[in-house]
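Here is the structure we will look at.
Missing here: one protein chain of the complex. Every other protein chain is in place.
Chain lettering (A, B and C) follows the sequence in which the chains are written, and residue indices restart at 1 in each chain.
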Amino acid sequence: MKVGIIGASGYTGAELTRILSRHSEVELTVVTSRQYAGKPLSEVYPHLGGISELFCENVDTDELVQRADLFFTAVPHQTAMEIVPQLLDAGKKVVDLSADFRIRRADVYEKWYQIHTAPHLLEEAVYGLPELYRDKVKGARLVANPGCYPTSVILALAPLLRQGVIDPTTIIIDSKSGTSGAGRGAAVGSLFCEVADGFRAYKVGEHRHTPEIEQELSGLAGKDLTVSFTPHLLPMSRGILSTVYAQLDKPVRPEDVYDVYRDAYQDEPFVRVCNPGVFPATQYVRGSNFCDVSFKVDTRTGRIVVVSVIDNLVKGAAGQAVQNMNLLCGFEETMGLLGVPVFP
Amino acid sequence: MKVGIIGASGYTGAELTRILSRHSEVELTVVTSRQYAGKPLSEVYPHLGGISELFCENVDTDELVQRADLFFTAVPHQTAMEIVPQLLDAGKKVVDLSADFRIRRADVYEKWYQIHTAPHLLEEAVYGLPELYRDKVKGARLVANPGCYPTSVILALAPLLRQGVIDPTTIIIDSKSGTSGAGRGAAVGSLFCEVADGFRAYKVGEHRHTPEIEQELSGLAGKDLTVSFTPHLLPMSRGILSTVYAQLDKPVRPEDVYDVYRDAYQDEPFVRVCNPGVFPATQYVRGSNFCDVSFKVDTRTGRIVVVSVIDNLVKGAAGQAVQNMNLLCGFEETMGLLGVPVFP
Amino acid sequence: MKVGIIGASGYTGAELTRILSRHSEVELTVVTSRQYAGKPLSEVYPHLGGISELFCENVDTDELVQRADLFFTAVPHQTAMEIVPQLLDAGKKVVDLSADFRIRRADVYEKWYQIHTAPHLLEEAVYGLPELYRDKVKGARLVANPGCYPTSVILALAPLLRQGVIDPTTIIIDSKSGTSGAGRGAAVGSLFCEVADGFRAYKVGEHRHTPEIEQELSGLAGKDLTVSFTPHLLPMSRGILSTVYAQLDKPVRPEDVYDVYRDAYQDEPFVRVCNPGVFPATQYVRGSNFCDVSFKVDTRTGRIVVVSVIDNLVKGAAGQAVQNMNLLCGFEETMGLLGVPVFP
Partner (left out) sequence: MKVGIIGASGYTGAELTRILSRHSEVELTVVTSRQYAGKPLSEVYPHLGGISELFCENVDTDELVQRADLFFTAVPHQTAMEIVPQLLDAGKKVVDLSADFRIRRADVYEKWYQIHTAPHLLEEAVYGLPELYRDKVKGARLVANPGCYPTSVILALAPLLRQGVIDPTTIIIDSKSGTSGAGRGAAVGSLFCEVADGFRAYKVGEHRHTPEIEQELSGLAGKDLTVSFTPHLLPMSRGILSTVYAQLDKPVRPEDVYDVYRDAYQDEPFVRVCNPGVFPATQYVRGSNFCDVSFKVDTRTGRIVVVSVIDNLVKGAAGQAVQNMNLLCGFEETMGLLGVPVFP
């Protein structure tokens, strides 16, 4: 099957290329980039030397749709909502990595982002978290690939919310992300000297992943929720760790909570529940599609603390997008995604 | 005045030496280290070459007390409680950087640490957070220098608790520390390859700084509190950032909260309240005795989020210890501590 | 085919496990570690959770040889020379990652290391740099896997020495390595705080990889050489970059030197010659078996500067070992080694 990447010059586009280059069922036929049009992708990303022979192109959608059957749109929000309808109209499948089709309600989207110009697609778009929506993804035309923070948070909380272990009105999410989440744009705030050997919070209480998190957690809880969400910037390239706090609904035994997680994830190929008492670390999922999760029942405070980690560029973006493609196309779900974490 | 450092070979001891070497009123006359006895300190810490001519010594307390008037004890807890009484009995002043005299109630100490062999000193020891206990420190014989995490947390919350802005039963503390907090001991978990490019939580709900935090926050709130406290390990050497969450007691305007902080800290030489909307970062206090603090009133959730940063080796340890020494000895409080943060 | 790793708890052992776990022709059946005997490998290395179910074992060679057909010995030098003869006597194939069988002359080995107790194997052992000795490796019983620094240096210089482009008596090698090269032993010098945000030279003119480099360069030059070799420690986990200087034998055109490299390496699956004017970087080979190489003809000084990069744990250790195993066993040379570099 022929696939294309629209917006290939960002870190997510490069990561998609890395993964797809070793996928046995698809051929990457076209990668677009306005900024680098005409350049070999392996010049823009030297690590892809000898891996990909493709050149960055700047072509319009009419031509694009001749070149592949499925597209990954790795462009900024607002740009995605212009391109995706054209791709669908041409009969193509789309895995969209922007935020444009993740929020089901246009009014909510518009409150956090801006006007939505393709609201008719919101109902059709499937939120591409396979652990929650595997069956829906299989039949979809348009998959909205989840945000990186929401992936780490939803996988951390889904089992607890489904089983009613926690009071959903008390959820506090403290997340920390590597710098690749800020993209490859040349900004002073992303310079090595500004980020290295330092740590900060940003967009406290205002990050745009908040409504996405609330939408999915509300669905799991069966009622509308608001959550506190604070993202932080880590002095490293890859990895997200979310520490999530909630009041326990009633006293629970840790071993019962462990069973809740194990039951939820034992058949999931990409979620690893840590042994009791062991907590995950981002370096143990680096470069892989794994989400590792663990928890602590704190009887002193009546709270539970859940910790989850992902590689933000893999399970938090490109890897999950390929997982969705696999489901959508009927390939083995893990195809191309069995790379072992790279540690140290 | 002559001062000595007991346990000089750890990072805190080295940082004390760095600061004291430029202090105009004291002379560092003796540094002890069992492990490095007989070696020049500048061999153990090459950055001190040309700064300190001292040799590490392994001498008993009897001799030690001949050599200085005030001692910094930078030894592990349990060791401190053996040495400190002897120093006091010999008429010396002590700033203790261990945990042994921070907890006022022996039973609480013993629950989190082990048997306390000098409980008679607990009442006398002054908790050396100058912003809270400046006057008491001035007259003290024994100052218990606060822990690094507690310093960042208490300075973040003190104004809110004093003014009754928050519901003190809802406090959740998510802290992140640089690796120097783990000390210079040769442990696999502290190796570069284990820490770099990674992030993890540790001792979730079980860290020994918890009772220290609870003691001080309880005092400020006027009632006994338990808090959730989760420490994390950052891939950098210096710096602590604490993100603190609490339910607002009633709706407040951000500008009023800003006034609460400004009023609390405007005369403090080492606390900088960030301008509204600006959040602190650890790299902006690196190498300095500053604590920077800011907050976000989140009307969506009815919570406040406070963020504070310190350099764990300075305001979180050696710098605060010198600040306490200055108070205790009647020197200018800021003497030796005016080093500007080193950025980038 | 069944394979075993002797000494699996170091970073090289973990990297071998990572690579072998995705190799379609071999099964890893036994991993040994004295220190961690009885523990699951995935507890020693949590990134291998869900990848390997093996437990670390401490078994003697008699039992070991029942468990696999080929062994990777990833133990320190001196230990290897005790084990390897037993494995060979039992009819096993061995890829040895220590230094014990790399130096052909026992007297040279003994000058830089210590007494050699299995000198009879030195002639038989094949130096496992496939780009130089592919055919010999194919028929070998015992492959001495090259050192990390030597791999980067020899691949940088081999084409120039073979074509007589440089004066081989003038070679100066300035190498820089990530910290994983120092291993997972708990040493103060390898602590995060000692290495991060810093850079140093070490073992200047005395590093044990010197005779290995000289042996191979001498062979290529056709005469005995001595070289200057200075290793440095980089504040990062993976990667070696070697900057190599030599006097040009006579004036050459850069394009002719480019042809020399291209001719040497165009059929090599793991050596990428950079386009003229482009220099390599360690981050572009991270996690992969590639060696990237480039050069500058400096007419001002009459010298050539060659720069090469590898991942020290892959092409510099575990990856090359698997490449050797593939050759030795008649598998496709690239099998299990097609992982794309992980960037950023």
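To be clear about the criterion, a residue touches a chain if its C-beta (ideal position, glycine included) is under 8 Å from a C-beta of that chain, and two chains touch if they have at least 3 such contacts.
Owing to the predicted nature of the structure, the values given are computational and were not obtained by experimental measurement.
Asks: Give the residue, chosen from A:13, A:168 or A:235, that touches the chain omitted from the document.
Replies: A:235
Asks: Give the residue, chosen from A:17, A:98, A:179 or A:320, that touches the chain omitted from the document.
Replies: Of the candidates A:17, A:98, A:179 or A:320, A:179 is in touch with the missing chain.
Asks: Touching the hidden chain in the complete assembly: which of C:38, C:198 or C:222 does that?
Replies: C:198
Asks: Applying the definition given at the start, please give the residues of chain B touching the unseen chain.
Replies: Where chain B meets the chain not shown: residues 11, 14, 18, 21-22, 43, 45-51, 180, 196-197, 237-238, 272, 274-275, 278, 280-281, 283-288, 290, 292, 338-344.
Asks: Hey, which chain A residues sit against the chain that's not shown?
Replies: Within chain A, the residues touching the omitted chain are 11, 179-180, 184, 186-188, 190-197, 235-237.
Asks: Provide the residue numbers of chain C that touch the chain removed from this figure.
Replies: Its contact residues with the unshown chain are 172, 174, 176, 193-194, 196-202, 204-205, 226-228, 230, 232, 234-239, 241, 243, 245, 279-284, 286, 296, 298, 300-301, 303, 305, 307, 309, 344.
Rule of thumb we're sticking to: only the chains that are shown with their structure count from here on.
Asks: With centres defined by CA atoms only, which chain is the most remote from chain C?
Replies: Using the mean of the C-alpha atoms as each chain's centre, the farthest one from chain C is B.
Asks: Could you grab the centroid distance between chain A and chain B? Build each centroid from C-alpha atoms only and quote it in angstrom.
Replies: For chain A versus chain B, the centre distance works out to 38 Å.
Asks: What whole-number Å value describes the gap between the mean CA coordinates of chain B and chain C?
Replies: 45
Asks: Got the chain A residues that touch at least 2 other chains?
Replies: Only 196-197, 237-238, 280-281, 283-284, 286, 344 qualify.
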